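Missing here is one protein chain; the remaining ones are kept as they sit in the complex.
Moving on to subunit A:
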Amino acid sequence: MAHPSQLGFQDAASPVMEELLHFHDHTLMIVFLISTLVLYIIVAMVTTKLTNKFILDSQEIEIIWTLLPAMILILIALPSLRILYLMDEINDPHLTIKAMGHQWYWSYEYTDYEDLGFDSYMVPTQDLNPGQFRLLETDHRMVIPVDSPIRVLVSADDVLHSWAVPSLGIKMDAVPGRLNQTAFITSRPGVFYGQCSEICGANHSFMPIVVEAVPLEHFENWSSLMLEDA
């Protein structure tokens, strides 16, 4: 999850998010160098004693400041497109989960093998235990096996919502009457937090998402327990 006053990305928990972080670093370095160049040019222009009011054209610099930005854009676009197509790959998921957005909670359905479904409500602040995170904890987490490709089908029951987990690099709109598909693999076990990312009413800020990645045998135990409780 994010720490207080965090501006940057959270640590990556999936290969796609790792690629996004690397692309971000690459692009940020380019932006930093361009900003430094502009700053230097501004200082040079302000402090120069040279004045020539009659410069009309100069072919050399026109060529430079046409070709250079084009090359920079290509340098940014190629990795960007690579990641764009990488994010669309669905590689034989082991599990399919349906995430349905409601006002104002999420519900998850694991219907591959048994009929398992449950709602996931935010834990109110006054009911939090010490160490839990305000506005982020839920009563039931979406538990998944680690290192397994997971397909998530996102939809909504009433209004627009959006299922987002930043550390997995996922954000998918939940549209009533439409099934949106996304897939991911968690690289490590852990608990990953997200929040609804499409305005959906009064409690839009109070319907978080919690994904818990656990080893396979723990996932099997959890699903057995959940089926017994149902």
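The working rule: a contact is a pair of C-beta atoms (placed from the backbone, for glycine too) under 8 Å apart; a residue touches a chain by one contact, two chains touch by 3 or more; residues count from 1.
We adopt the following convention: contacts and distances are computed from a predicted model.
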Hidden subunit of the complex - UniProt protein name among "Histidine-containing phosphotransfer protein", "CDAN1-interacting nuclease 1", "Vacuolar protein sorting-associated protein 33A" or "Cytochrome c oxidase assembly protein COX20, mitochondrial": "Cytochrome c oxidase assembly protein COX20, mitochondrial"
Considering the whole complex, which of A:132, A:181 or A:224 touches the chain not shown? A:132
Using the touch rule from the top, list residues of subunit A that touch the missing partner. 1-4, 6, 8, 10-11, 15, 18, 22, 25-26, 28-29, 31-33, 35-37, 39-40, 44, 48, 125-126, 128-134, 137, 141, 143, 147, 188-191, 212-215, 218, 221-222
